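Missing here: one protein chain of the complex. Every other protein chain is in place.
Naming follows writing order (A and B), and every chain is counted from residue 1.
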Amino acid sequence: MSTNGYDDRKNRTNLGSHLKKETSVVGRPLMKVDAMAKVTGQATYADDIHLPRMAYARMLPSTQPHARIVRIDTSKAEALPGVLAVITGQDLPIKYGILPVSQDETALAVDKVRFVGEPVAAVAAVDEETAERALELIEVEYEPLKPIMSIEEALEETEVRIQEYGHGGNIHKMVSLQFGDVEEGFAEADYVREDLFFYQGNNHLAMEEHSAVAYYSPDGKLTLWSSTQTPHYVHRALAKVLELPPSRIRVIACHPGGGFGGKSDPFHHEICAAKLAMITGRPVKITLTREEVFYAHRGRHPVLMWVKTGVKKTGEITAMHFRSMLDGGAYGSYGVATTYYTGALQTVTYKIPRYKFEGLRVFTNKPPCGPKRGHGTPQPRFALEIHFDKICEDMGWDPAEWRKQQACEPFSLTANYLRITTIGLKECIDKVVEASGFKEKFRKLPYGRGVGLACSAYLSGANLPIYWNDMPHSGAMVKVDRGGGVTVYCGSTDIGQGSNSVLAYVVAEVLGVRPQDVAVVTADTDLTPVDLGSYSSRVTVMTGNAAIEAAQKVRDQLFQAAADELGTTPDNLEAAGGRIFRRDDPGVGLPFAKAAQLAEARFGTLAAVGSFTPPKTPGRYKGAGVGPSPSYSYTACVVEVEVDPETGWVRVPKVWIAHDIGRALNPILVEGQAEGSVYMGLGEALMEEQVFRRNLHKIPSMLDYKSPTFLETPDIETILVETNDPHGPFGAKEAGQGPLLPVPPALCNAIYDAVGVRIDELPVTPDKILKALERKAKGQEPRVGPERMPEVEWVEPIYVEPPSLEHDPSLVPSANP
Amino acid sequence: MKQLISLRVNGELYELYVPVHKTLLEVLREDLGLTGTKHGCELGECGACTVLVDGEPVLSCLTLPVEVQGRDIVTVEGLAENSVPHPLQVTFAELNAAQCGYCTPGMLMSAKALLDRNPNPTPEEVREALAGNLCRCTGYVKIVEAVRLAARRLQGDLGNIVEEIERALNEGVVQEPESR
Partner (left out) sequence: MLRLPPFDYYGVQSVEEAVKLLSDHGPEATVVAGGTDLFPKMKRRQMEPRVLVGLRGIRELYGIQPQEDGGYRLGPMATLTQVSLHPALRAAYPGLTYAAGVVSSPQLRNAGTIGGNLCVDTRCTYYDQSYHWRKAINFCMKKDGEICWVAPGSPRCWAVSSSDTAPVFVALGARVRLVGPEGERVIPVRELYGRDGINFLAGKRPDEIITDILLPPAEGWESVYLKLRRRGSFDFPILGVAVALRRNEDGTVADARIVLGAVESYPLEVPDAAALLVGNRLEPEVIEAAAKACFKPARPLDNTDLTLYYRKKMVPVYVARALRQLAGQPSDQARTA
C-alpha cells in the first residue's frame, strides 16, 4: 500500500489570536486555586467520603496466575452476620475496556483468572473487617493452566492462550510501518549501528490508593465518586456493564491523590462498588490496599527494543529501523495505543528521513500494563538517546552539537506525517549545556564522575479520541453572574498538575478579572461539559482553548453592552483589572460587575460554551492516529553522576532540565511538572521495577517497591524555554510528561562518561554496574543489557512515501484570523 | 474488645467507645471525621498518615488510641490558629509544594516538628527530617523550599500571613526563596 499521506492543511482558524496580548494573569507564579484546601486537609479525596449507612466492600484476589474457575461457593460468606451482598463474575458478565478494540475485561473474573491478584468475587458488609473475613470464607476451586510470565515465553507458547483474541498465540497486537526505503537509507550511510535495550516495567505508585464510593438512589440514579483521571470513560463503562442509561449515571472525580496514568482506566472496584450499591441500596465504598494497587497496575510496559540507524560522515541520519516488544500483562488496557507509541515519536526530535517501525505486544499472566507518564515513549527514547550517544562516540562527534544540527525544523512534517509546529529544542540544549557546564565536564571529569545529555519530545494531547467520534475533545462553559462572579465548568480532572487553576487563569485573563473571582467546577458528568480526561498531556491545551472560546463569547456580550454605555464600539474595548474600558481612553470604563448587569439586562442570562477539537491529522495510513498532536513540547536534560566503582553505587548530585513549554501559563506549576518528571524518571532509572517470582508480584508494597525519598532526589535546576505555540492557549504546550523522557538515558550516558560502561537496561542497579565493570576489566564488552531479540515473523509493513522534512511556511498559521 | 478512650486532638477532648484494635488513623478519619490525615499503605512505609503526638511525628496507622490517651495529638486540621493558617501551610500553597496534595498533611506535620525544634534548618536537615514522608508529584524540590521559606517567615514577622496569602493569590510568589 502506498499513499501520499498528507492532504489536509486547513483547520487553522482562530489560532494565535491571544499570543501577543499583554497579560495580567497568564505567566505569573500564582497560587493554585485549590492550594489552600489541600494544605489545610479540606480537599476531598474519594476515601474521605463517609455517607450515612455506608457499607464497605472488599474484593477476593485470585491466588492463581492462570487457571480455569471450576467452582465458586459463596454461601459461607453470605451467611456471615454483617455481610450484605456477595457478587462474582456471573453477576457482571459484560466485557469492557478503555479501548474499543480491547473490550477484554470483566469486573470480576468469569470462567478464568489471568494473574495473581485479579478480583474473583466481591463482598459488601457493614464494615471492612466483616467484608475481609467474608472473603476468607469464599471457596474457589481452580484448574491451573500453564502460566506465561515473560515476552519470550509468550512468543514460544502458542497452544495455551491467555486471551482468545489478538494477533494469534499470545501476541496481542503486531504493527509494521515503513516510511521510505530504509534499506536504501542504510546503503547510503557511512556508518550503521545496531543496539539492543530493555526498559523494565514499573508502577505509578500514586500516594493515594484507588478508592470509589457508589450510591444508587431509590429513583434509579447511580452516583459514583472515584479517584479517577477519566470520569468520562468511567461513565461510559458503567453504562455498558451495568446496562443503565448514561443519563442515570453520574460520575464525580474527587481530587485524585496522584495519577500519572494509573487512574485512567475504568477499574474493577469502581464497577463492583456500583453493582453492590445497586444490590444493597446503601452507599458502598471500596478502597484498594496498596497491594491491590499493584494488581490494578496499568503501569509502564516492560519493553525489549532493537534499533538500527545509518548516518552520514557529515552527521545526517539516513534511515532508522526500530523494533519493540511489549510485555502487556493479562489484559489489553491502552496496550494497542502503547504499542504504536513505542514507534510513533522517534521522528519528532531529530530529522529521520526514512523510518521503519515494527512492534508487538504480548499477553502474560501479570497485572495489565497501561499508560504511565510518557505512555510508551520513555522506553524508545531511552533506547534512542543512548544509541545516539554511542554513535556520537563512535564518530567523534560532540553529542550536544550533533543533536542541535539534527534537530527537526519548525513547522515541518516528519517521515510519519506528524506535524511539528514550534520547536525550542536547540535553545533547550544550549541552556542545559551552559547551565551544567557540560562542555567543560564531558569526558573531562575524573574517573567516577560524569555527565550525560539526552533530549526528547512529547505530544500536547492526542489528536484522536480513544473511541471514534467527530465530537470535540473538550468542552467548557462560562457563566457570569450579576455580582461579577464567574464560574467555569469543565469535565477535566485536576490530578495535582493544576488544571483547575489553568481554567481559572485563562478565563480570568480573557475577562480581565482575578483568578480568585473565578469559581471552577470540574469533573462531574452531571454538571460539566465533557472533557476526555487527564491523559496524553492534553488538558492545558484542550481545556484551555475551550475555556478561552467560551470566555471570549461572554466577553463579546459584555463588550456589546458596555460599548453603548461608554459611547464607543465593542472593538475599542478591553477587559483588565476588573474593569471594561476604552482602549483609546483607558480612564473611561465600567466595573466588570456593572458590565455584567448591563449585558444580562440586554441578552438574558450570561453564559457561553466553548469547545476544542484538535487539528485534523495529516497522515493517511492505518496507524496514523497515534502520535499526532496540536503541538510537541521539547526537553533537554543533563544529569551528573558519581559512581562508586567498588560498590556500583550511583549518586546523582544534580540534574539540569530545559523544557520548551510554548508559554508558561504559570511558571511555578510548570517547574513543578518538570521537577516531578525528573524525580520519577530517576526513580525508574535507578530503582523502580515490577519483579515477579513464583508467578506473582514479588514486592507489592511501598517498602519493597523502591521509590526515591528526599535523600535520593538530587538538586534539580529547571529552565523554561518559551516558543509561543500558535495552537496552545496563550501559546502553551505540555509539561506533565515530556520532561521525564530524557532523564533515564541522560543518566546512563553520564554513567558511561563516569566509568566507561554501558548499562542498556533499566533499572540501573548497583549489581549491574559492578557486572559491567568486571566485564570491562576482563576485556569483554563493557556493557550490561539484553543480548538478543526473539525471532518473530513480522507482518509485511504498510509502506508510506515520506514527505520532505524541511520547514514548510504553509504550515505556519496566520497570526490573526 | 471495646474500650472507653479519651483523646486530646487539636486541643479538644474527645471521649470515644471504640474497639481497641482500631488504629489512631481509623479513629481520626472514621470516628472524629478528621479526614485530613491520609493513608498510602497502612504499614508504616509511606508517611502519609503522620500526626504529632506531644510534638513528635509518628505514624497514626501504627498507633493505638489507647496508648496515646492523655497526650497532645495534632493533625493537619489543627495547624491553623482560628482562620490564620500556619506559615508552613501558606508556603506549601504558595510555592506549589502540594501538587496532588495527598502527602501534604503528613509532610506538614513532619515539617512542623522540625521547625519547632530547629527554627533554621539547612536544606540537608529538611531532607533528613522529612525522609519518612514519600511524595510522588513534586520531586521534593518545592517542599524543601517551602519549609525553608516558612522558617524564615517564622523567625520574622508573623502578623501578615493573611495579607501574604492575598498577595500570593494576586501577584504570585510573595517572597522569592533563596535558591530561586
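The rule we apply is simple: a contact is a pair of C-beta atoms (placed from the backbone, for glycine too) under 8 Å apart; a residue touches a chain by one contact, two chains touch by 3 or more.
Nothing here was measured: the structure is a model prediction, and the numbers come from that model.
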| item | value |
| --- | --- |
| Sole residue of A:A85, A:A330 or A:L770 that reaches the chain not shown, by the stated touch rule | A:L770 |
| Sole residue of A:E128, A:E316, A:D430 or A:D556 that reaches the chain not shown, by the stated touch rule | A:E128 |
| Subunit A, residues in touch with the chain not shown (by the definition above) | 47, 60-64, 116-117, 128-129, 132, 136, 287, 289-291, 642, 644, 646-649, 651, 687, 693-694, 696, 698-701, 703-704, 706, 708-712, 765-767, 770 |
| Residues of subunit B in contact with the chain not shown | 1, 3, 19-23, 26, 39, 41-45, 47, 50, 56-59, 61-64, 66-67, 110, 128-132 |
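The criterion applied here is as follows: only the chains that are shown with their structure count from here on.
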| item | value |
| --- | --- |
| Distance from the mean Cα position of subunit B to that of subunit A, given in whole angstrom | 30 |
| List of subunit B residues in touch with subunit A within their complex | 29-30, 33-43, 45-46, 48, 75-77, 79-80, 85, 88-90, 92-96, 98-105, 108, 126-128, 130-144, 165, 168-173 |
| Subunit B contact footprint on subunit A (complex, rising order) | 28-32, 34-45, 47-48, 50, 204-209, 255-260, 289-290, 495-498, 514-516, 668-669, 671-672, 675-680, 701-703, 707, 709-711, 713, 715-716 |
